[in-house]
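Of the protein chains in this complex, all but one are displayed in their positions.
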Amino acid sequence: MAGNTTGKIFRLTSFGESHGPVIGGVVDGCPPGLPLDTALIQQELDRRRPGLSRLASSRQEEDKVELLSGVFEGMTLGSPIAFIIRNTDSRPGDYEQLRDVYRPSHADYTYQVKYGIRDHRGGGRSSARETAVRVAGGSIARVLLNVQHIEVIACTSGIGKLSVDPRNLILRREEIESNALRCPDPFVAAEMEAYLDTIRKEGDSTGSEVFCLIRNLPAGLGEPVFDKFGADLAKAMLSINACNGFDIGSGFRGISMKGSEHNDPFIPTVEGGSGRQDSNISTSSNHAGGVLGGITSGQDVYFRCSFKPVPSISKEQQTSDRLGKPVTLKISGRHDSCIAPRAVAVVEAMACLVTADHLLRQRTIR
Amino acid sequence: MAGNTTGKIFRLTSFGESHGPVIGGVVDGCPPGLPLDTALIQQELDRRRPGLSRLASSRQEEDKVELLSGVFEGMTLGSPIAFIIRNTDSRPGDYEQLRDVYRPSHADYTYQVKYGIRDHRGGGRSSARETAVRVAGGSIARVLLNVQHIEVIACTSGIGKLSVDPRNLILRREEIESNALRCPDPFVAAEMEAYLDTIRKEGDSTGSEVFCLIRNLPAGLGEPVFDKFGADLAKAMLSINACNGFDIGSGFRGISMKGSEHNDPFIPTVEGGSGRQDSNISTSSNHAGGVLGGITSGQDVYFRCSFKPVPSISKEQQTSDRLGKPVTLKISGRHDSCIAPRAVAVVEAMACLVTADHLLRQRTIR
Amino acid sequence: MAGNTTGKIFRLTSFGESHGPVIGGVVDGCPPGLPLDTALIQQELDRRRPGLSRLASSRQEEDKVELLSGVFEGMTLGSPIAFIIRNTDSRPGDYEQLRDVYRPSHADYTYQVKYGIRDHRGGGRSSARETAVRVAGGSIARVLLNVQHIEVIACTSGIGKLSVDPRNLILRREEIESNALRCPDPFVAAEMEAYLDTIRKEGDSTGSEVFCLIRNLPAGLGEPVFDKFGADLAKAMLSINACNGFDIGSGFRGISMKGSEHNDPFIPTVEGGSGRQDSNISTSSNHAGGVLGGITSGQDVYFRCSFKPVPSISKEQQTSDRLGKPVTLKISGRHDSCIAPRAVAVVEAMACLVTADHLLRQRTIR
Partner (left out) sequence: MAGNTTGKIFRLTSFGESHGPVIGGVVDGCPPGLPLDTALIQQELDRRRPGLSRLASSRQEEDKVELLSGVFEGMTLGSPIAFIIRNTDSRPGDYEQLRDVYRPSHADYTYQVKYGIRDHRGGGRSSARETAVRVAGGSIARVLLNVQHIEVIACTSGIGKLSVDPRNLILRREEIESNALRCPDPFVAAEMEAYLDTIRKEGDSTGSEVFCLIRNLPAGLGEPVFDKFGADLAKAMLSINACNGFDIGSGFRGISMKGSEHNDPFIPTVEGGSGRQDSNISTSSNHAGGVLGGITSGQDVYFRCSFKPVPSISKEQQTSDRLGKPVTLKISGRHDSCIAPRAVAVVEAMACLVTADHLLRQRTIR
């Protein structure tokens, strides 16, 4: 059973190989009557696009989205919203040397074993290009969140040994977008930029971290006991290329804490939270990261994602071909040396998809 | 849309409140012809059971599993396997004081907001008692894994500031089970025990970490692009009560690494891996944690889970009732001061469920 | 991938073999705050129970339902509602002769081929006893329908060559329940009863038909393009033991009609239908059976189900054992000679489950 669909009610099905004619997706379950047009999707796609700064891959992907269905006179119909993005800059010839070679820490080998066949050109289905589909799908989910003033905002919080703790900052999209690294602290951003320059000159790459915040989320989202809000976020994030870690609230930092420090006391709130009965309660701290028992509490949800170092490095590497013969590999071409700045858009998109799905799921509960 | 079922092919549906007559589950999709009896399930359940040592809660839950269906003359039938565990030690009276009070960092409040009603007795559906159902379900999944010699083994790797790195150890279940903490290093285990004694005397609790290893896993499991093997593990773990973090392979530790250090070179292997064509390849390191592109590589899968400090502490706490009125709360009763030692059984169970599900999913691919 | 769960939002998972300890089910996705108790479920179960008249099997199944979870102080919690029905009257010894023999037109053979193993006692999982679980599940769905005054009512409309067209009658449950055949026309009922007496004396059985009506259904239910309201009803009905035909509205009788006769003209309605904007429209005829494009129109939904003759007859039959050796079989024991009267309760239950599911699905649309 294949796994190219995410979500239960608000669902995105993704398709396409990086060097086939298109990549694309189908959003099913988007409520009718929401304003949607190409420009809105394009805006988010442009944030993921490489080639916008010297920090990112210089591949010129245009990433122009085309809406194929589900929208009529500028409004969603409630029918599936299909879209495609053409692969205009594909140069399959570049990849012929990789037909029988397994790049280290890439999915070449595992795809071959799993399917017995693969499109070796640029990773095919395993290419990070696929995340553009997530960004497009997420931008449609965001339209639903906007109606309820729910805000999803991510930033780069770590590169190599350099890091920033965004829990102490007031995150604003304009500030985050003001530097190429999407780091909310401009001083740390400068240091990160310097570090990336060094790494790039070495022909190397680095691991990184993305932080994400969801604001104005109503209390009550998340489905015990297996589809908890944090659990679905974790799955969504770990499904992003190169993501290998997730924590919510205190997360791994909470291991060394005591219950008396960590517990978030309930306090009355004047405003009344999400407007529901029983939601006139707040907490004076938020180590939980906005979820209790897998259900949102009305506090901010925040989480972190770790990304492994980009496996495509220009340094010479030892590896093996399909027959097990040793190969010395030098990967040419255009590659990011750090994933975080572009992953910010993908993390937001996946968070939007999870949130939209749970908003609709809660409608079936109460 | 509720969320009490996990898995796509090998599925567990969980039911039951901690102070209702029973908790239980239904496993659907277990292949026919596998040997299964009550004793085998009971053995795993006993590992999760509290009251076995002074470290755990002294509540005497018997946790006797009863098989209701799906097994005939000692073999699985291919039909749903239902089981129940009676709640023999329920003392609902203990909980009357909690009918209208929200315990800090518990799910009392969020259940109330989500459903507009809740069983306040011992957390009801949100109680950690529900994890017994996961352990029972996981023990059935393990029968399927045993046929393929796949081994799932977890241990306590961190409590407070004390930790051990199990990647450097050869994990054996007998050794792990030999101390009450299920820590694979006996010296660290002794320190942890001393620390827990202190914490308990303070009426406090602590966060903790569980490490898990899956050995002898064939290459090729995991479904791009959303149901990656690591993504499904992440969701499964984050769905466990109090789990708030997950990483696989280098995870958060990989952020500070370079690609040239982190990449795992492919090397030929003499033995031929899982026996499939194209699986005669190994890697000389395993920073990936056994997954590439979301698909198992045939190397060991290993991951970590963080657990927040147990919220039920005997120290006096400030909180609020349903009307927003401040309440001073002193939680009496029987509670663990650290989750990891018992969570080890739950983490293993969830890993068994995910692995069994993906084994069967791969049968539909190739 | 096994198939023991029905529904997408309001879901019933069924388990149990006819001669194991219990049969039972888990309803997940039932909204919280609905009144539910054992008596309400028992009332429906009693309608399905055999042994109430000389027309039905004389097996004395008590069919006492026990609620295991999901209900607290008489109200649904929003958590899974599990229930069991004990198999008190199981006499497994009766069935030893059937261990290796395939009864004609029973599922003995196909279960053996599919699973390589089967519980041969009374059909095991394939026994019609399993339908008691559907009736219990359906009675929970009906609680949700009651809130919206949706009424589901079925009756026997055909036995052998005797039939009645319930489209011309005003169906009332009291009248239908007033005769053992559940036929809405007492004169036809008497003829049917006489026919069944003859059949029974011959040691034979007969095919039959059940008609079902859903009243007060709001317009707008059903999910294009694959989960149309009629499509989900069709699947639900064909999943009932011995059901081998379904039609909705004019159905097979519409084949010989012309479009100009069959089309249902839209007319304005004074009352305003379901209260939604755009629902102030009715139709002057209802050949469509209350669905257009797979979506309910606000008119009555009605459909028919055909049931094949009961395969268990006391007449001597020729068949084969597992090795292909011819066997002369005489089935003893207690068996209905006609399914319809008891199937009425099962058809209603499945219709309630489908309707509840689509009611909740529509909440995610608009």
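A, B and C are the chain letters, set down in written order, and residue numbers restart from 1 in every chain.
The rule is short, and it goes like this: a contact is a pair of C-beta atoms (placed from the backbone, for glycine too) under 8 Å apart; a residue touches a chain by one contact, two chains touch by 3 or more.
What you see is a predicted model; the values in this text were computed from it and never measured.
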{"item": "Chain not shown: contacting residue from A:L77, A:L169 or A:V327", "value": "A:L77"}
{"item": "Contact with the hidden chain (one of C:S69, C:S208 or C:T355)", "value": "C:S208"}
{"item": "For chain C, residues in touch with the removed chain", "value": "1-6, 8-9, 14, 102, 104-107, 109-116, 125-126, 130, 158-161, 163, 199, 202, 204-209, 219-228, 230-239, 241, 244-252, 254-269, 274, 276-281, 283, 287-289, 291-298, 304, 306-313, 315, 317-320, 322, 324-326, 337, 361-362, 364-366"}
{"item": "Sites on chain B contacted by the missing partner chain, in the whole complex", "value": "1, 9, 29, 31-33, 78-79, 224, 360-361, 363-366"}
{"item": "Interface with the undisplayed chain - residues on chain A", "value": "1-2, 4-5, 8-9, 11, 13-17, 20-24, 26, 28-29, 32-33, 68-70, 72, 75, 77-82, 84, 114-119, 124-125, 360, 364"}
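Assume only the chains that are shown with their structure count from here on.
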{"item": "Interface numbering overlap (same over half, different under half) for chain B and chain C", "value": "same"}
{"item": "Chain closest to the middle [Cα centroid of all protein chains]", "value": "B"}
{"item": "Chain centre separation (chain A, chain C; CA means) in Å", "value": "46"}
{"item": "Residues of chain C engaged with two or more neighbouring chains", "value": "1, 9, 29, 32-33, 78-79, 360, 364"}
